[in-house]
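Questions regarding the structure given below will be posed in turn.
Just one protein chain is left out here, and the rest sit where they should.
Naming follows writing order (A, B and C), and every chain is counted from residue 1.
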């Protein structure tokens, strides 16, 4: 299979997953009198929407940087890519879970931990694809420099570590956990970040 | 990243967001006897569907006019575009909110204001991309004429102002607010409108 | 705007609308003991799924036949196409309405009439695009023969008439109305049908 088709299919799944996020935000029912307040009360839904949207958007960009140099798609690459898509398409669920429980008196720790864990899983399956392509130089058109390779590994490790910290912190303070996920997104988007992929 | 991929991904999100609008229209339950009436009663859902569909459709057209001349996508452009997509993909939620509360005895003001505000946000994030590209002439293949530039700025300002008025009027009359949003769509679609983008 | 983009965007909306149909089929709740029966009882949902899926599929094929020869997209064409997409994306709602009320003691007439009417609307907005392109020969690469033109008009008229009959018959027998919609789909798909578009 040509890598172009692989990218097109992946783009489709990324675009759909990112747009489905909105379906998990619900219109408050029978809150006419207090609609401002009811809308404000579900701020975790909006925060989750923004954080998940940006994070999936970043994965989409990085996915292109990674696959743009691939000249041939093996069965193993197809499968590893499918796992990444599976992890990504799962995020609308974990986002809804986090949003529904963040302000609850109980369960907010579990919900925030699962939310961070879904980002860790997505990042990890991305890292595996990266590793696979580095080990199979015959599949890529241009070998990246050793410096660039280190940069990418470092970037990947930092992301994974931050999400791991977010999982642990969820049991201390769920808001803090969400905050770290948001920070990771901001960090990767920042143009000055030395650890991000070239665009 | 090539602008082609950026456009393709954006097209995907626009197409999905526009099609998801229908999921917010609900089948009336247990209304066998009065189904005509029950269907008629939810006219705000149909009105919202049409207005939001046309407005997202217009943004899609304008997005193409804008990005067709871009030759290179920077990280900043990717991010600004992601913000526009985030605002657009949010519209199915605000459309459902408006439709659910427009005929309620209370809350219709808030719902109509949020609905208009989501259009303002979409238009504003589009205007920011426009501005960014005007400031970075090296990213576009052909510089537009000063006359065309003014036309676009004027068009953008008129749209933003109309949506701002719609937000304010929501607290006077929610129907009027929805009507203005509809008028903006009709105005931009009208072939004779001197302020619209060339097709 | 190039017609290629117009087609790609339309393809996206057709593909999404056709796939969203499944979301309107609901899993019966708490029917463990009688799951076979409960699943069988919602046969209108499956019938609606098949009929709507095939009908949208046919419109997708015909849309390609129509737009493949277009060399330039005008603002009017963009708008007319947007109306067709709006009518198509609405069909998951009317399908759910028909499925929910077909076996109800009341309301089945209204539901079946609205269902047929949504097909009429889709077919009508398609016919308008067809008419527009026939009147603007400068937009198409090759003028179709007079014979082919008549065939298309006849095909279009037959479809419209059948759907009009289905609307009227809905008030006599809702099942009959659904049956006519199914027959129209079968008729258009049949390879021997002299009135269908070339593939």
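Here is the rule we use: contacts are C-beta pairs under 8 Å (C-beta built on N, C-alpha and C of every residue); 3 or more make two chains touch, one makes a residue touch a chain.
Note that this is a predicted model, so its numbers are computed, not measured.
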Contact set of the excluded chain (shown chains only): A, C
Full-complex contact with the absent chain, from A:16, A:167 or A:181: A:16
Touching residue (missing chain; options A:8, A:128, A:143 or A:186): A:8
Contacts of chain C with the absent chain, listed as residue ranges: 7-8, 11-12, 14-16, 18-23, 25, 27, 29, 31-33, 35-36, 39, 49-50, 53-54, 57, 60-61, 64-65, 68, 189, 191, 196, 199
Chain A, residues in touch with the chain not shown (by the definition above): 1, 5, 8-9, 12-13, 16-17, 20, 23, 73-76, 78-79, 82, 85-86, 89-90, 92-93, 96-97, 100-101, 104-108, 110-111, 114
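Basically, only the chains that are shown with their structure count from here on.
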Graph class of chain-chain contacts, one of line, ring, star, complete, other: line
Cα-centroid distance, chain A relative to chain B, in whole angstrom: 26
Chain A-chain C separation of Cα centroids, rounded to whole Å: 37
Sequence positions of chain B contacting 2 or more other chains: 8, 12, 16, 20, 23
